[in-house]
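What follows is a structure written as structure tokens; I'll ask about it next.
A single protein chain has been omitted; all remaining protein chains appear in their positions.
By written order: A and B. Residues from 1 in each chain.
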Amino acid sequence: MTRVGFACAAGAAALGLALVAGAAPAASRSGIDYAGADVRAIQADDAQNPGMLWVDRGRALWNDGPRACAGCHGDAASSMKGVAVRHPAWSAAARRVVDLEDRINACRVERQRRPAFARESEDLNALTAFVATQSRGMPIAVDVTGPAQPAFERARDFYATRRGQMNLACASCHVENAGKRLLAETISEGHGNGYPAYRLEWQAVGSLQRRLRACLYGIRASLPPEGADVLTELELYLAWRASGLPVEAPGVRR
Amino acid sequence: MIDDASAPLPPLRSRARRRVLAAGGALVALRVVPVRAQTASELPQVAALTDDLAGRVPRFGRLSLDIPRLADNGNAVPLRIAMSGVFPAGTEIRSIRLYSPKNPVALMARFDFPAPPAKPAVDMRVRLAGTQRIAAIAELANGELHAAVADVDVTISACLDGT
Partner (left out) sequence: MAFARIQLPPSVKRGDAVEVRVSIRHPMETGFRVDDDGRTIARNTLKSLTCRYGDREVLRASLGSGIAANPYLRFHITAVASGDLVFEWIDDAGERGDARAALVVAG
């Protein structure tokens, strides 16, 4: 992981120039590598991983109803393989970057003709976890070129900009201080490859956007609403930073 | 906040460093030999536990509580209760109870074995409301009581999560 220093928001542009869009950062480590032995043990064992209960629920939803996902997509193990690794992605239909949750909801509304799931609802997290787990172990590979590039650049700048009462940027912790201690915890590189994840703090599976909002809360910055473009675009930037890391959904984090 | 005084861990680029880091990481959530209580005076003060003992004195040494010394998160801490030694007929484990002096509810869980368990152990994940010493009491078919304690440090999350 290239360590770059920056002093102010102007340095963010320099940070961006140093990492050319499309040239993914050097070898990075998943959040699970920064977790304690117990969290790692729980994630490694499907019998213990509470996230699998959400995956099971997602499987039931996949097969549920007259216009079930399975009706068009059949066996998710084959049809959804590789889907999570390329999300978030530019959607020509929506004319914006969308994440996996948006994709699922778009299908639900337009194809299944059912009401959209609420963001962070148990059902949406379950279905997203189920779809994401079909790409388990596959390396993340999102496309940040073409129509997605402006979103990528906005998010890259967001990541490097100080904000909140604590005046911290994402990079302040996850680039500048990854590996150092924050109280009793070790700061990770802030990759999202374990999401949707079962967070011990939440006692439930939650989305990457929830984790980002939690981070913003932690630095006392204002929280964008769930599903906001700024959060989806940040997910895209994070997926680019995590290029090559394996999808771990459902991950376990503290 | 961020502890600048601590030596920063080197960026992980090689498998060798990864192993070293893994070893160092293991030291943080250390499964040290659990505190081996020897006498009832080392049991935590829990009214429910005192009531359940009803004046009986438990034995120490055979029952163990295997739990990390430092909990990743107080919401879910893995725990194994196990009992060593042989179990001649009539001395099988009948029940296990788990007590906390700090949780709002003192009796954390109770397990009863109508049929003798094939192995004298139960694994679970517990919720701990702060750093404390928890205690387990196992009752055998012949009425013998066995006790074990474990000290667990539970730290607060570095960043508050309002979501």
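As a working rule, a residue touches a chain if its C-beta (ideal position, glycine included) is under 8 Å from a C-beta of that chain, and two chains touch if they have at least 3 such contacts.
Every value quoted in this text rests on a predicted model; they were computed, and no experiment measured them.
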item: Chains in view that touch the one left out, judged over the entire complex; value: A, B
item: Selected residue (touches chain absent from view) among A:Leu53, A:Cys107, A:Ala141 or A:Ala228; value: A:Leu53
item: For chain B, residues in touch with the removed chain; value: 75-77, 98, 100, 103-105, 107-119, 121-128
item: Touch residues of chain A, complete complex, unshown partner; value: 46-50, 52-54, 56-57, 60, 198, 203-204
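We adopt the following convention: only the chains that are shown with their structure count from here on.
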item: Centroid spacing, where centroids are CA-atom means, of chain A and chain B in whole angstrom; value: 33
item: Residues on chain B engaged by chain A in the complex (per definition of touch); value: 1-4, 6, 8-13, 18, 21, 25-26, 28-29, 31, 68, 70-73, 75-78, 155-163
item: Residues of chain A that touch chain B when the two form their complex; value: 1, 3, 27, 29, 33-39, 41-42, 166, 173, 177-187, 200-203, 206, 210, 213-215, 217-219, 223, 254
